[in-house]
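With one protein chain withheld, the remaining protein chains of the complex are depicted in position.
Here is chain A:
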Amino acid sequence: MADDSSTSHRRDPIKSSVGNVAAQRRRQNAVTVGKERRESLVRAKRLCRVGATGDGDVPVEENDMITDEAGFLLDTQTSSAVEELKSAVAYQGKGAMQKRVNTLRQLRRLLSKSEFPPVEAALKAGAIPLLVQCLSFGSPDEQLLEAAWCLTNIAAGKPEETKALMPALPLLIAHLGEKSSLPVAEQCAWALGNVAGEGEELRNVLLSQGALPPLARMMLPNKGSTVRTAAWALSNLIKGPDPKAATELIKVDGVLDAILRHLRKVDEELATEVAWVVVYLSALSNFATGVLVKSDVLQLLVERLATSNSLQLLIPVLRSLGNLVAADSHTISTVLVPGHEITDGVIKVLVKCLKSDHRVLKKEASWVLSNIAAGSIEHKQLIYSSEAVPLLLRLLSTAPFDIRKEVAYVLGNLCVAPTAGEGKPNLIEEHLASLVQRGCLSGFIDLVRSADIEAARLGLQFTELVLRGVPNGDGPKLVEQEDGIDAMEIYQFHENEDLRNMANGLVDKYFGEDYGIDE
């Protein structure tokens, strides 16, 4: 708005002195330089995959800023770094060792520098044989560490790049041994973890070369970061699908003890990595599961669930618990016996997870509960009378689909008694009547409408229970009120024969010609 003095149009004259503009430009330039430095610093932080050791000199900008041509530049620098390494390895004169370490460090920094580490350039220039040479026995720790670190970064690359590490694997495994210094062993474990994470083929190679026992032994001492790294590498190594490695691991002397010991520690990051090991052990190996359920592990898992708020930790812990419950009937029949303190503890932590904001926790907790609810009558009664039911009922109507499905399993299981053989399951009328009365039917009818076959089946099965089992023959009316007939009629000509028969059978049986005549 023309603020008071209505200044008429006035533009800068074409003929002006340089002073003002120049000062302005210089100041802008100074500000821009600051911005560029921020950018290069953040980029460096993003891209560098810092090794496990606490090396203080994380390569940040200093003199070499990362610019637009960074990629190309980096490749060139990397090739020449490998060349230098080549001559350093060949050189035998005075200061040879220092020279090798320096060139290795330079290469390692280059490989840590960008989000796209110049792995390809390093491989092309022939880095692997040189690095293998640097790993030879009797080399100084510093050299071993830098070489293993380079390999770690290379292993973090694309699949075929990871495979290039093959010739280095025996030496990396060898340096895991007790004679190596901790930083070296840890760095080697890190590299091997990256390799194992790549896929089944490389896992098998590592297992056949004997990577598992030394890694397992690294879990035994009380050295936080070493254990963490080893646990992480192990969880990659035993991922399967072959359960052999998991079985082998649990058989290693002291491993079970170590797992229990570390799970007791306050360190949540450590517990997280160890819990992932338990996840894979319990998911893959029945033998391992058998060993685990007989230990204190269940108790420890429950305690961690009760006390931690770290999602990172809660996820593997909850999943381990679920695996142990689902995979081994022993868990339910003899450990989680209603009336035992631990059983109440389990229900309590599961309730806590159901209340959490995190979908993953809610889903996994429902899954665990559905397994427990599949147990004995006493188990069902225990859950039925716990705080879980109102939460489950709410989730059934409000949660995302995948959670609703798990919740439906729990609620469904609560309503049927354990059966010996085939045929229609026996009802627990009290549970069914009360749950239906508290409004769970519409949730199940919703599942009937779902495109997910499994969920639809679950919905239909529950509908059948209602039709058959709600006292006073109120079932059909209730189902009709919830638009259940419409929902079932979708299946009239459905391609899935099983569902079609089930739905049509129910409609015919309960809503046939005679239906409604009584009224």
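As a working rule, a contact is a pair of C-beta atoms (placed from the backbone, for glycine too) under 8 Å apart; a residue touches a chain by one contact, two chains touch by 3 or more; residues count from 1.
One rule holds in what follows: contacts and distances are computed from a predicted model.
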Name the omitted chain as UniProt records it, choosing among "Aldehyde dehydrogenase", "Importin subunit beta-1", "AP-3 complex subunit sigma isoform X2" or "Response regulatory domain-containing protein".
"Importin subunit beta-1"
Taking the full complex into account, find the residue in A:33, A:377 or A:417 that is in contact with the omitted chain.
A:33
From A:110, A:189, A:218 or A:315, residue that would touch the chain that is not displayed
A:315
Under the stated touch rule, tell me which residues of chain A contact the chain that is not displayed.
1-2, 6, 8-20, 22-23, 26-27, 30-31, 33-35, 37-38, 41-42, 45-47, 50, 63, 68, 70-71, 114-116, 309-312, 315, 358-360
